[in-house]
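Before we start, here is the structure in question, set down as structure tokens.
Apart from one protein chain that is not included, each protein chain of the complex appears where it belongs.
Now for chain A:
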Amino acid sequence: MPITTTRRRLLAGSAAALALPAFARAQGAVKPRLTAISQWSAGSDGAAITALGKKFEEKGGVWQHSPVPGFTTEMMNKLRAQIIAGDPPACSQLKGPEIAAWSKIAPTVDLDAVVAAAGYEKVVAPDLAKLHKPAGKWIALPLQIYSTNMLFLSKRAMDKAKADKVPVTWAEFNDLAEKMKAGGVAYPVANGGTRPDDGQKFEAALAGISPAVYRTAIMTLDEKALKAPEITAAFVQVRKIADWMDPNVGAQHFSTNLKRFVDGDMGMMIMGGWAQGVLRNAGFKFEDFMIAPGPSDNGKPVFLLNADAFIFWQRKEPDLQAGQTLMAQLVMDPAIQTMYSQITGSIPVRTDVDLSGEGWSDGQRRTAAALKEAIASNQAVLSLAHNMAQENGMTAAMIDVITEYVKNKTIKPEQAATRLAEAVESAR
């Protein structure tokens, strides 16, 4: 494979160039260029990727980012069209098992050399690393991490409940919800009504009850695990949560109700870390709410991983290849990850970044600490609701069952567990 050899050589050369920037500049025959597509067009996501582009340009590159606003699926439609046309972007946003699925329809870049040169593998959560090297070689790089099961507590609702202790287990969570209800909080659980929102309730419940069953049932789809009593227990917990939610939200986005949450009309929110950025953007203060890892019955934090990533598509043009190498180096750079996460409210992929300095919030520090602990106790698992655990088709089949269960209170938890196992079977 002559092409691979050339790229190898190029990557090796670039790795050397990183060590000797002056030398590289003198040698630089081509100006690195990067064509990229992502859905990040506005808000903190847009700001973050624009800042990344600036850094790319500072290093002498040409940054050509075409955002596709809207849902991830719309970005995928553009990517699909470009791949079918034989003109994929040099790099595109893609995450989770979709990386493996999409890498089968078009050739990707082997990033092993540049990843090895950066010593990156040691500082990435193992489950996460696996997703980015589906056939054993790195073809994609994670950019930032969110936990989907952070617990947000409204200060005013806590005051109403006369409580100040953050619940650690589901039993404590349920106690606090009851206290809030008794104290006059109309809806102890704040929520939206979207599919991922419902999915997050379930994954938080199951992973909090048993991360081991979550791993075997949801991540590896083990038939026996899907029939485990923990699944039913998770559905029982989801029903409790559903009973504390405002049924009127319909299909609204969770952010619609943030004011009621801060006002203490709603008490707790199980949401991804991104909600912190949304709350801050909406003008609420850190004093208005608390952030903690989601409930975990064994007391140690469970971390439901959601990570954005870039996948690199094979291109023949030397300037694009140089651009890919530069981009890969930037994405792995702790300084760049710091910059990116500080804008979006996520946490860095690298577990060796120090978050004690300025620019980080308490919530981010707590999230990063939770990730470290969760990795140590093997309780960092991949989010189902945010397409990290399974491919889109399987995810959608499972979320169908969950979202129907959340909204239809005549379905029994046992029934839901059976339906979940059936949905997995028919989607396989």
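Odds and ends about this structure:
Following the convention adopted for this analysis, contacts are C-beta pairs under 8 Å (C-beta built on N, C-alpha and C of every residue); 3 or more make two chains touch, one makes a residue touch a chain; residues count from 1.
The working rule: contacts and distances are computed from a predicted model.
Candidate names were "Peptidase M16", "Export associated protein", "Ion-translocating oxidoreductase complex subunit D" or "Carbohydrate ABC transporter membrane protein 1 (CUT1 family)", and the UniProt protein name of the unshown chain is "Carbohydrate ABC transporter membrane protein 1 (CUT1 family)". If you put the hidden chain back, the residue from A:E203, A:E230, A:D246 or A:D297 that touches it is A:D246. Annotation: of A:P32, A:P67, A:P167 or A:G193, A:G193 touches the absent chain (contact as defined above).
Only one of A:E172, A:D243 or A:D400 touches the absent chain when the whole complex is considered: A:D400.
Interface with the hidden chain, as seen from chain A, comprises residues 73, 76-77, 80, 83-84, 101-102, 104-105, 193, 246-251, 391-393, 396-397, 400, 403-408, 423, 426.
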